[in-house]
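Of the protein chains in this complex, all but one are displayed in their positions.
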Amino acid sequence: MDKVMTMAEAVSRFVPDGATVALGTALEPLIPFAAGHELIRQGRRDLELVGPISDALFDQLIGAGCVRRITAAWVGNVSEGLGHCYRRAAEKGVPRSIEIYDHTNFSISLALWAAAWNVPSLPARTLLGSDIVGTNPNIAVADGLAHIKAVRPDVAVVHVQRADAMGRAHAWGPLGITEEAGLAAERVVITCEELVEAGVILSDPNRILFPETKVVAVVHQPGGAHPSPVQGYFKRDHEFFRDYAAESRTAEGFGAWLRRWVQDVPDRTEYMKRIDAATLRVKGKQLSAPANFADE
Amino acid sequence: MDKVMTMAEAVSRFVPDGATVALGTALEPLIPFAAGHELIRQGRRDLELVGPISDALFDQLIGAGCVRRITAAWVGNVSEGLGHCYRRAAEKGVPRSIEIYDHTNFSISLALWAAAWNVPSLPARTLLGSDIVGTNPNIAVADGLAHIKAVRPDVAVVHVQRADAMGRAHAWGPLGITEEAGLAAERVVITCEELVEAGVILSDPNRILFPETKVVAVVHQPGGAHPSPVQGYFKRDHEFFRDYAAESRTAEGFGAWLRRWVQDVPDRTEYMKRIDAATLRVKGKQLSAPANFADE
Amino acid sequence: MVAIASREIRDGDLVFVGMRLPILAYAVARNNHAPNARGLFEVGLMRDQPASNFLGTMGDPPNVVGALWATRMSNTMALMAQGLVDLGFIGGAEVDRFGNLNTSYVGSPAAPEVKLPGSGGGADIAILSKRWVTLMNHERRRLVDRVSFITSPGHGDGSAGWRKRNGLLGGGPAAIVTTLCVFRFPDGGGEAYLDSIHPGHTFDEVRANTGWALDAAEDVKQTVAPNPSELAVIRRLQNTDGATTAV
Partner (left out) sequence: MVAIASREIRDGDLVFVGMRLPILAYAVARNNHAPNARGLFEVGLMRDQPASNFLGTMGDPPNVVGALWATRMSNTMALMAQGLVDLGFIGGAEVDRFGNLNTSYVGSPAAPEVKLPGSGGGADIAILSKRWVTLMNHERRRLVDRVSFITSPGHGDGSAGWRKRNGLLGGGPAAIVTTLCVFRFPDGGGEAYLDSIHPGHTFDEVRANTGWALDAAEDVKQTVAPNPSELAVIRRLQNTDGATTAV
């Protein structure tokens, strides 16, 4: 089944108000900023965001008032530090108050594995002695182990290097918690740098991230992860993160940033014209050695 | 550190009597028969074998008297049926009696994940209502879930398509429980079809199975998985499995088979001369599409 | 037997295929009434079409060519544990009238008369898939009143709601397809009933070869014979498939 659609359609059909959404599952790279910005443009509300660390994207969604709850290990701006929108929401309830379910990177991964294997919780050796245990109702300590309740996202939005129209996706580089997020989620929305023939993807079934049965939408969105990096396609736009950190220090500054980069931008195609894509694009080639899948 | 050595050295140094050994972790393909036969030649004793299904290799090690305990989901001959040596050992104590810790495919995987994450056990929805729970002391049912105790192999022996001298291994095709077996094991012994330059392996770090810090030996052993298949290298030798099933029906028949194919064969190089490798070898090429890992 | 088993596969099903005859049954269904059925293999594969070369096992190289996913076994089990596998196939040495399978021990586990290979993924499929079917040569020693060891649970002791009470996720056995007939189970479990007898076979023949008491039921249907297109697929594959003739 052909699952190709626009970002606007994918987001409106598969990420309703109140949904639990996994984003930024590969940590610093492959963050689906384009999908996040479309969520903001469509005025999505009461989302629960699930992720490990989230390099500025969670901060933006919080600042735009889309978020009801954060279930994550870290929310901020990795190269710059604090997330100012996150601070305003948590400290002053601006633009709205949010619920925070703290995790560690390991525990959020295990929470997703618990959902993937459909068990109520998984045990772990982490979190012992940390006050996080007391603030997250989904984590308990018993018998000398932390027990981490399953987290099942309604949808995981994952940006990858390439996918086919049926939703079979290839991603490479470090993958963080992407695999467990996709397996745990009810459904997966793929955004990709390249939309390729099925033959390209099926030539390497080991690199396919998820069973196609989980994937409900494929959005061809080159640069959809900017300013985060995409191995082989885009470098990280460090200055963009730095500027965002500076401009989002005040609610007014964030508002201006949001208008300039999200609300006044109709879509990602237009957005890409406003950044220096040429400089950020990876020009070199360092190709993986082929694997021979022949059977005779 | 260069970890290349002969099979004889790898087996004698890293698989002592009494060891818990994971073998055949990819299920039907990539079974390390060459390593198993060297264990038999060296007269290894009191091993605990860990695996999901084990297509004839476990049966051979049991028949040769190397085995004290089986921790597996299935022991037999996949295309032919029963394992006759397994039957003789379990039913008559011939050549010796063995302990059997029954698992399911899912539960043996979880037992290894428990060891990989260093927790005492993992919960699962499988095994409920099965009498396996009553016969395996490492599985218990409580709170409506099965709890599967960690299984930590002393060593996992894994056959792969290619590896470098440092022990970084690429394998492709279905991988069964190979990843968790390698992570759970104290150490990993790699046997490979091709020994390649580090650059070939590092060109695709996503295809590397294990951290090199787990790998203690690399054995260059083309055909080391025969009669099991190796994607891109060898077809499955169905007749060989059929003949083994027929000849191993009696203890005498198995003894003759063992002399012919193991005891009277000095090493794998000689063994390969005795099979029709030319017919079994894969000649075609169906290469995976390259992934670009460039950063600029 | 293959054609009949193939009809248990509905279009769009995700099928936990397993080995041998079910591989043929998937091929028949996929080429006839279920063009959108996908196959999931515990070795770590998903496919939307049968392999184009002969398979001695599910892990043979032809089953990887064109696969939709080559992964870890635990990921295929994850889908089944989430209730996403519509149908599973399980082979067995012994089945009883409640659909329980024994593939572990004939006689006591401590001192077995026959040590069978074990569960493999059988128990996982029996417990986790939405519904499953077992294929069996119809012999009195295989269709027994009660199995001595439950490897893969069907409806347990046959009491109503046994699976729910014991926390089993899936619905359990939907049918026992034998060389003579098809048994089915009432909704919610219980005892197998004779649903249809294959053409050319009789009720007395079935009763004589079944290890539990069958009361003559007037409403037993005749199994619909394989149609030409089903047979065509079976013949084509059997030509290249030694294993099936053995079964």
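To keep things simple, chains are lettered A, B and C as they appear, and every chain counts its residues starting from 1.
We adopt the following convention: contacts are C-beta pairs under 8 Å (C-beta built on N, C-alpha and C of every residue); 3 or more make two chains touch, one makes a residue touch a chain.
Predicted, not measured: the structure shown is a model, and the values here were computed from it.
> Quick check: which displayed chains does the absent chain contact?
Within the full complex, the chain not displayed touches A, B.
> Using the touch definition up top, pick the residue from A:Phe14, A:Phe33, A:Trp113 or A:Tyr271 that touches the left-out chain.
A:Trp113
> Which is it among A:Met7, A:Leu27, A:Leu258 or A:Ala291 that touches the chain not included here?
Within the whole complex, the residue contacting the unshown chain is A:Leu27.
> With the missing chain put back, one of A:Thr20, A:Gln60, A:Thr126 or A:Ser203 would touch it. Which one?
A:Thr126
> For review purposes, identify every residue of chain B that touches the missing chain, sorted by number.
116-119, 168, 179, 183, 202, 205-206, 208, 210-213, 293-296
> For chain A, which positions touch the chain that isn't shown here?
26-29, 52-53, 55, 72-76, 78-79, 81-83, 86-87, 89-91, 100, 102-107, 109-110, 113, 124-132, 135, 144-145, 172-180, 229, 231-232, 235-236, 238, 241, 282, 286
The rule is short, and it goes like this: only the chains that are shown with their structure count from here on.
> With centres defined as the mean of C-alpha atoms, identify the chain lying farthest from chain C.
A
> Cα centroid separation between chain B and chain C, in whole Å?
Here the centre of chain C sits 27 Å away from the centre of chain B.
> Between chain A and chain B, what is the separation of their C-alpha centroids in Å?
37
> Which residues of chain B are in contact with two or more other chains?
If we look for residues of chain B contacting two or more partner chains, we find 110, 124-125, 145, 172-173, 175, 231-232, 235, 282, 286.
> Can you list the chain C residues in contact with two or more other chains?
Where chain C meets two or more other chains at a single residue, that happens at 45, 60-61, 64-65, 70-71, 74, 77, 81, 169.
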